[in-house]
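A protein chain is absent from this complex, but the other protein chains hold their places.
Let's turn to chain A:
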Amino acid sequence: MTGPERSGGAGHQGLSSQAGGRSGGRMTTFEKALGLGDDALIAAQRLAEWCSRAPDMEEDIALANIALDQLGAARLLLTYAGELEGRGRGEDELAFLRDDREFRNVQLVELANGDFAVTMAKLLLLSVYQRLLYESLASSSDERLAGIAGKARKESAYHVDHASLWVVRLGDGTEESRRRMRTALDAVWPYSHELFEWYPELRAPWLSVIDEVLTEAGLARPADGWAPTGGRSGVHTEALSRLLADMQVLHRAHPGVTW
């Protein structure tokens, strides 16, 4: 969908030799599976941090459910990435034994949760993108990716719905909730640009969905300006290191541990 791609597998180069120097839109299926898998994995970990801390019990359950969907997609994508890489790394090795420079997720998903408005702003920007992306990948010539995307797109629709409801409710709520929602959107908006480094054609449909939600919420779309980048080549914010420390500590202390 975004120009030529070679399938991974035999003769594939290791992660360390892949950073930088690539023109937009040309990535291998391995890189795609790894990057999208990392997006879902890190988003799942961040959402799971809300467990027992959400504003009410229904929300606690909702965020845990969305995290679980993301984790499910992450496991499928990372397992596939490991097979394409052909170095014997499974989902656990990829999730728990890589350092921050080896992660390929966009920076948007690693940012700290902040208040509830920041979490909903992040979820809206991410889930609308994921839904469009999975819809498009569902007809990919790569059957495995198409299968994973065909499954995940139906789940993404629920995530979009949930985030939209909250953005509207907060944006069109009290003076305080509106202030927080606007501040949150302004803070995370710059990070949305990175979503379209690999899939520039998705930005127009993405914007039209986002605009619709923001209009209903009575919020202005933040201006485009600063566009932080680097996640897809392994350059991350400090927030990812802290997240990984938390996520990986058990597996690193007790390699191969199971419940």
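Convention: contacts are C-beta pairs under 8 Å (C-beta built on N, C-alpha and C of every residue); 3 or more make two chains touch, one makes a residue touch a chain; residues count from 1.
By our rule, contacts and distances are computed from a predicted model.
Chemist: Suppose you had to identify the omitted chain by its UniProt name; would it be "Phenol hydroxylase component", "Phenylacetate-CoA oxygenase subunit PaaJ", "histidine kinase" or "ABC transporter permease"?
Modeler: Spelling it out: the chain absent from the display is recorded in UniProt as "Phenylacetate-CoA oxygenase subunit PaaJ".
Chemist: Among A:Leu132, A:Ile148 or A:Leu244, choose the residue that contacts the chain missing from this document, as touch is defined above.
Modeler: The missing chain is touched by A:Ile148.
Chemist: Just to verify: which one of A:Arg46, A:Arg75, A:Arg182 or A:Arg232 makes contact with the chain not shown?
Modeler: Of the candidates A:Arg46, A:Arg75, A:Arg182 or A:Arg232, A:Arg75 is in touch with the missing chain.
Chemist: For chain A, which residues touch the unseen chain?
Modeler: For chain A, the residues touching the absent chain are 58-59, 61-62, 64-66, 68-73, 75-76, 143, 146-148, 150-152, 154-155, 158, 161-162.
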